[in-house]
Structure formats: C-alpha cells, structure tokens
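What you see is the complex with one protein chain gone and the rest in place.
Presenting chain A:
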Amino acid sequence: MSHFIDRRLNGRNKSAVNRQRFLKRYKTQLKRAVADAVDNRSITDIDSGEKVGIPSRDITEPVFHHGKGGVRDMVHPGNKEFMRGDKIRRPEGGSGEGSGQGKAGKGGAGEDDFVFELSREEFLDLLFDDLELPNLVRNQLIGTTEFKTVRAGYATQGAPNNIDVVRSLKGAIARRTALGAPSRSRIRELEEEIEGLLASGVAEDDIQVRERREEIDRLKTRIAALPFIDTFDLRFQSFVKDPQPTSKAVMLCIMDVSGSMDQVRKNLAKRFFILLYLFLQRNYDKIEVVFIRHHTIAQEVDEQEFFYSRETGGTVVSSALNLAYEVVKERYDSSVWNIYAAQASDGDNWDSDSGVCRDIMIQQLMPLMRYFAYVEITPRQHQSLWYAYQEVMAAHPHFAMQEIGGAEDIFPVFRELFKRQEA
C-alpha cells in the first residue's frame, strides 16, 4: 500500500529562486555588509564566498502578537519547592516569553544579525553592483575581430573530415530504397504471375515461366547494382564563424617600490589591484596581468616579487610608463586587447620627471588604453606628479585619479573610479 520513491536525484535547488528573491529584496543591506566585509579582512581571500549579516529586525515578518503586560497564567513543569500562594520575584529578561509558542519571542528579542553565507558569485555581484567598466560599450560594438565557430546544421559540401557518417548513411539507405522500389514491386508482380501459372498447370520449363524468371534475375542484378553510397548521399557538418566581441583584457599593474613605499602602503596597493582584477574577471573571459614595478628604473616582474621584494632608492615614474608602453606595443595589439592599467604610488617623483610623465601619458599611453586609474597612497600634500596627472585627466576622459588614505578608503575609491556613468 505504501509507495517508495527515490527523489534523491531530483533537483536540489528548489529554493534557489526564493533565495535569489531574498537577496534581491535586501540588496541595500547586503551591499553595506559586503562593503564592510571587504574593508575588514585580508583581500587575498576575497575570491571565496563570504559570511554576511544583516540586522534581523530589518527582515522580520510582522504578525499581530501580544506584548508584555496584562495578566498571564503560565504552566511550567519541574516544580521543586513552590507551594500554592508563593510569591516569586519576576525574572529579569524574557523568561516570561516562553508560553509555549515560538512567535511571541520573535518580535521582542534579537537585535542579533541574521548571518548567512553568500556564494562567490553572489558576493562579487553585490561587491561590484552599480560599477561599470568605462568604455565597455564601444569595445563590444567595434571590437569584433574574434570569431567563434558554431554549428550550423548540415551542408552537401565540405571537407572530408567533416563528413557526418550517420547522416550520410541514412541518406544512402533512403536513396537505395527509393531507386530500388519500382524493380522490387515488378519482381513481386512477376513472382505472383509465376505462381499463378504454375498453379494453373503450366510446366516449370514453359517459355512463359522462363521469361519471367529471367526478368526477375535481371531486376535483381539491377537492384544489386545500386551503389551502396554515392557522392549524392554525403552530408557534411557545417560550421559558420560567428563574430565575437573581443573579450580579452590585459591589466597593467604599475607600482612604485621605492624606499618610501613601505609594506603597509604596498598592501593597500595590492588590495586595490586585486579588486580591479576581480572586477575585470567578471567582464572578460581571459585576463592577462602584467606587473611593472619601478624605482629609478622599471622592471617587469612576477606577482610574488611585485608585492613582496624590497627595494630602495629614488623614484622615476617615467621609466615605468615607458616600459608599459613598450610592453603594450610589443605584445598587446590594442585592436584585439582591452588594455587597462592601474598605477599605485605614494606620489613621490623626481621633480623634473613629472613633466615627462605627463607627455608620455597624453601622447603615447592614453590613446591605447581603455582606462587608466591612478591611486595615490599618501597622507601628505600632493607633489608634482599629482598636478601633472591632473593635466592628463583634462586631456583624456578615460583617465581617473583618486587618493587613498587608509584601508577603509580603498573600496569607496574603487567605487568612485568605476561608478556607472549616467549616459
């Protein structure tokens, strides 16, 4: 009478829709929580999911319920010493809430946060919500230099390696059936006639029978002569090239590693670079990262060295810009690659170099860039580089610069740099 059904293989995420609705509804609170989370922890593990909390009072669903006060009778188990008529001091806190129902406690208690875990995608979506890569639109419209081959049914012509065997043989069977059909029905007719003749007493070697037998043989030879497969049967898998918007990006990380950049500032810069990397990752399939560090001379290095090796000495920013320009010229054709750059520095530069930087930027680098973001990590007065870059900003709208004072500024500055621009 009972029916056992194995449902374990059924979909697991029946509540996924509800979960999404929930996240959508509390997006504002969640965004705040996510921003806090970014500020409060090491940026290196930002790539995983994140536990976030939103105040539970924001998400309660109200019902009419009784509040405190009035006369209330409660029955409890486990009496040890009470006698009828005993007076008891009212307990502090909410022990009076437990009158056997869950709802009562809901309204009064709990300033606690409602904490739960977001998946990586959800986390990044919230983190980068409202942000936009500058000039992405332009890129998608004209950057159609890449093609993707996609299936487009079958064709009667093509290269031998694209022959679809099953499809071709199906065609062959159909052709053989169709071409053989008249002969076969003629054979059936003749056989019936022979049978009729034999039944009516005609001998086996009678001319009528023999003639018919010969015709049957002729027809059978003809059927057998039908080619098993013909060029006419061949079908080829057809592929067409579908133009794809360019989805390759290169990110140039440029950092000052002179003596004045201590590990704290480097960590700040690192957080900024990682945010940028994660953000680009959401928009492009493939991202390459080039690390360029400089003091008086610039070097292209790997990530480890970029962030952790120690250097001393003065600062010549133009060396890095020159190197960046060379790298781009050599390896990243700006018609195929989307080029982004982020530069972090404490603002120190050799005085007469700032003018050089400005010229390199305006004339050489900026025309190749999708976007160039400069962050200055300094609690002090701006120096010549800042003012030189301000001129760059005036000349190129896709150049942006901001100042970071401490860890708590990074995310706001990042948001400021990539804020969705009103059209």
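Methods note: a residue touches a chain if its C-beta (ideal position, glycine included) is under 8 Å from a C-beta of that chain, and two chains touch if they have at least 3 such contacts; residues count from 1.
Everything below uses one rule, namely that contacts and distances are computed from a predicted model.
With the options "Inclusion body protein", "SpoVR-like protein", "Peptide/nickel transport system ATP-binding protein" or "Glutamyl-tRNA(Gln) amidotransferase subunit A" in hand, the undepicted chain maps to the protein name "SpoVR-like protein" (source: UniProt).
Against the chain not shown here, chain A presents residues 1-8, 10, 12-15, 17-25, 59, 61-80, 82-90, 96, 98-101, 107-108, 114-117.
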